[in-house]
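Complex shown without one protein chain; remaining protein chains in place.
So that you can tell them apart, the chains are marked A, B and C in the order they are listed, and the count of residues begins at 1 in each.
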Amino acid sequence: MTQQDDCVFGANVKPIASVLPGETIEIEAYDCFGDIVRPQRDWKEVLESGEEIFENPVTGPIYVEGAEPGDALAVDIVEIQVAERGVTALVPGFGLLEGWFSQVPPVSKFSEIKDGEVSFPTSRGKSIIMPVRLMIGTIGVAPATETIATVTPSKHGGNLDTLEVTTGNRLYLPVSVKGALFALGDVHAAQGCGEVCGTGVEVPALVKVKFNLLKGKKIEWPRIESPDEIMTVCSARPLEDATRLAVRELIRWLVADYELEEYDAYMLLSVAGDVGISQIVDPAYTVVAKIRKQLLSQLR
Amino acid sequence: MTQQDDCVFGANVKPIASVLPGETIEIEAYDCFGDIVRPQRDWKEVLESGEEIFENPVTGPIYVEGAEPGDALAVDIVEIQVAERGVTALVPGFGLLEGWFSQVPPVSKFSEIKDGEVSFPTSRGKSIIMPVRLMIGTIGVAPATETIATVTPSKHGGNLDTLEVTTGNRLYLPVSVKGALFALGDVHAAQGCGEVCGTGVEVPALVKVKFNLLKGKKIEWPRIESPDEIMTVCSARPLEDATRLAVRELIRWLVADYELEEYDAYMLLSVAGDVGISQIVDPAYTVVAKIRKQLLSQLR
Amino acid sequence: MTQQDDCVFGANVKPIASVLPGETIEIEAYDCFGDIVRPQRDWKEVLESGEEIFENPVTGPIYVEGAEPGDALAVDIVEIQVAERGVTALVPGFGLLEGWFSQVPPVSKFSEIKDGEVSFPTSRGKSIIMPVRLMIGTIGVAPATETIATVTPSKHGGNLDTLEVTTGNRLYLPVSVKGALFALGDVHAAQGCGEVCGTGVEVPALVKVKFNLLKGKKIEWPRIESPDEIMTVCSARPLEDATRLAVRELIRWLVADYELEEYDAYMLLSVAGDVGISQIVDPAYTVVAKIRKQLLSQLR
Partner (left out) sequence: MTQQDDCVFGANVKPIASVLPGETIEIEAYDCFGDIVRPQRDWKEVLESGEEIFENPVTGPIYVEGAEPGDALAVDIVEIQVAERGVTALVPGFGLLEGWFSQVPPVSKFSEIKDGEVSFPTSRGKSIIMPVRLMIGTIGVAPATETIATVTPSKHGGNLDTLEVTTGNRLYLPVSVKGALFALGDVHAAQGCGEVCGTGVEVPALVKVKFNLLKGKKIEWPRIESPDEIMTVCSARPLEDATRLAVRELIRWLVADYELEEYDAYMLLSVAGDVGISQIVDPAYTVVAKIRKQLLSQLR
């Protein structure tokens, strides 16, 4: 399966494949730098080479048969396999603390990934071993009329950089054009909530996803369902607005599906729901609002 | 032990007691409304009565013998006991979604608290049972020259509304005046990250804390240590600035105590640290940045 | 000259005309609602009719012969003629104070425009007469790879809603695609700085502009030159970032063209430059930073 090189989500991008609802496929994805940052030629050299850098390439788009505006596409993340080496980089002009502390030259670090663990090198010569946190950074469908760069998250999905887009979970995306035009890329072997320097452990990957189509299920923003929780995923600037949107979407969900009054849902989230920062480095910031299904099941 | 009624942290407030470093004491605290919202006379009636409402009263201040500006006060949260009933209220003009959705009359809900569980009533006549998440909402010391309302969080602590200020954890506060002038209140039996409607399950409480004094340990902002993690706790508006401050403080901590380079600490937090929203409703918003001790121990 | 109905700036939109550098043309433009809100059938009726509303239509795009990525397009605003009636509307979900005060039904007001004055009706039965402040709300070129809705301002121009885009001034836009693909619309007969409720006195118009091409003049963001001042025009959220960008762009301009040191330009703007809010209602907020040419001429 080939990869897209214009790095946008849009109605005009020509599909590279099509699937039927219910089908499971494997998608190969570059890392967020198009696999060109390597130990033999690191980040600084790449930047200095003047070579064109793919900015957050995605694989796709994939045409989902039968998908129409007003439907929801439910994507089950079945499996994420990653390469044995990932890269973390400080990108000039990018990252939460850009300008907040002493300047550093462009830095790239290469982590080894093996047996479910990431070995992250430090400047002190020792590596830190941590469990993998596999996740898909960029995943989405085409917006209705705009064409949006793959580095930007919004209602169509995109560069969500959300830890919960991971194996075993289901992501819901609002379909805005015929065929949905799904694409993904930018897989991380590890990332903290916030992704504060702008990158995680960026890694080429093979992702297995299953497509499901919910006809006539209109949603405004991406949603996630894990075995234990339901979540809304909203992106905006400032961070306050992303948070407001995510909480409001979750309240609407609770009102629609669990018959709570609006103020009731609001108060329930205040005492038992959680809002969390997915990333605070992309052109819009992403916040997740969530609540445990076990609590909601008591309302049935 | 009596309670303070001017609802400020400040050098001019007269101490109600004094303790020695190493001492453990019990502190009785009103809930955030001064215990005046009760099932017999709920929030709406209180608001309409014109009666003066204590705004987030704290118990204290407590003079810590030997504490001087430039020291850190380390407070171990030994035990939190709460009453059997807590209140959650929608406060007009307060809360993340103020104005974002249909207006509701002032609402208060009373939860029963028993055997480690909170029973939260819903408008559908059913209650939702959830485990308690005991925490101290407001805790701090006097600032150097300003006098700050107890509803506001800042460098001196204050209305942090941070879930991690809980049993088994240690909170570090920067001492700015002689005797530190410690106070606490505003305990919650349950609260979600964000505290989105402005209140948790607000509850009168009896709190046992142990005071420790770190002479000459200069810190800028509150810090928390749990058995598993170290954390910085910063408050500001906008939310982006609170996040930047928390991450920068944690980087400084890693540089000072673990000898990492600044950029190294930054990248480590990006792949393995987490930033989280404590609350997004108070006059300044509070963010926690954290990393697991197990990862850092590999550097020793 | 026909009008565009997909309401985007993008490389894929087919030009409706072409011009040579140096040429002056007249462009006819709908108002921001596509001229469909009228006294006979006001805003409320339009919203309820379910009829499709053009969202901020523009006229164009116009292909500028010879324009290539890396050039700047300099557009002289030669003349703005407006209709005799304009509309101001409260758009649900839009406006600075959305949700901050009591809800009102959708409202539209029709102002008479005559002899350089606007007569704005009030609920008290009296009209307020004010001088016109003619300006072009939306004006821009195609971005390089993205397709951007006409309601959004950014580096390519777009919905700037900036008072200084007016007769006698020159607007510089960065060319990102062959032919530039210029378009404009959304003219206002009057608007305050901020455009706080989301609309000005929106009016159909006939605009005369002259196109000039500055080959190889690379700029990042739109700029304006009036007889007295030079200005940068940047759009972002939050408003702080829009302000930072506009000031930084102006500093860069002063450093490049007036040979000031960076810190020097920064301090000069602090004592003698001005930053101002153009609008704080669109998907990104727009800020102008400016300084008087008379001050700069002393450096020659």
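The rule we apply is simple: a contact is a pair of C-beta atoms (placed from the backbone, for glycine too) under 8 Å apart; a residue touches a chain by one contact, two chains touch by 3 or more.
Worth saying up front: this structure is predicted, and the values here are computed from it rather than measured.
For the options C:Ala17, C:Ala83, C:Met130 or C:Leu206, the residue in contact with the chain missing from this view is C:Met130. From the options C:Gly10, C:Gly200 or C:Pro222, the residue with contact to the unseen chain in the full assembly is C:Gly200.
For the chain missing from the display, the contacting residue among C:Val187, C:Ile224 or C:Ile280 is C:Ile280, taking the whole complex into account.
Remark: the omitted chain is touched by one listed residue; of A:Asp31, A:Glu164, A:Glu240 or A:Asp274 this is A:Glu240. Seen across the whole complex, the unshown chain contacts chain A at 98-101, 103, 238, 240. Annotation for chain B: contacts to the undisplayed chain at residues 6-8, 10, 12, 145-149, 236-238, 241. Taking the whole complex into account, chain C touches the unshown chain at residues 88, 90, 95-97, 100-102, 104, 107, 109, 111, 118, 120, 122-124, 126-130, 190-201, 238-240, 243-244, 247-248, 251, 259-264, 266-277, 280, 285, 289, 295-296, 298-299.
Just so we're on the same page, only the chains that are shown with their structure count from here on.
Chain centres defined as mean CA positions place A nearest to the mean of all protein CA atoms.
Centres computed as Cα averages put chain B at a distance of 46 Å from chain C. For chain C, residues touching at least two other chains, in rising order: 238.
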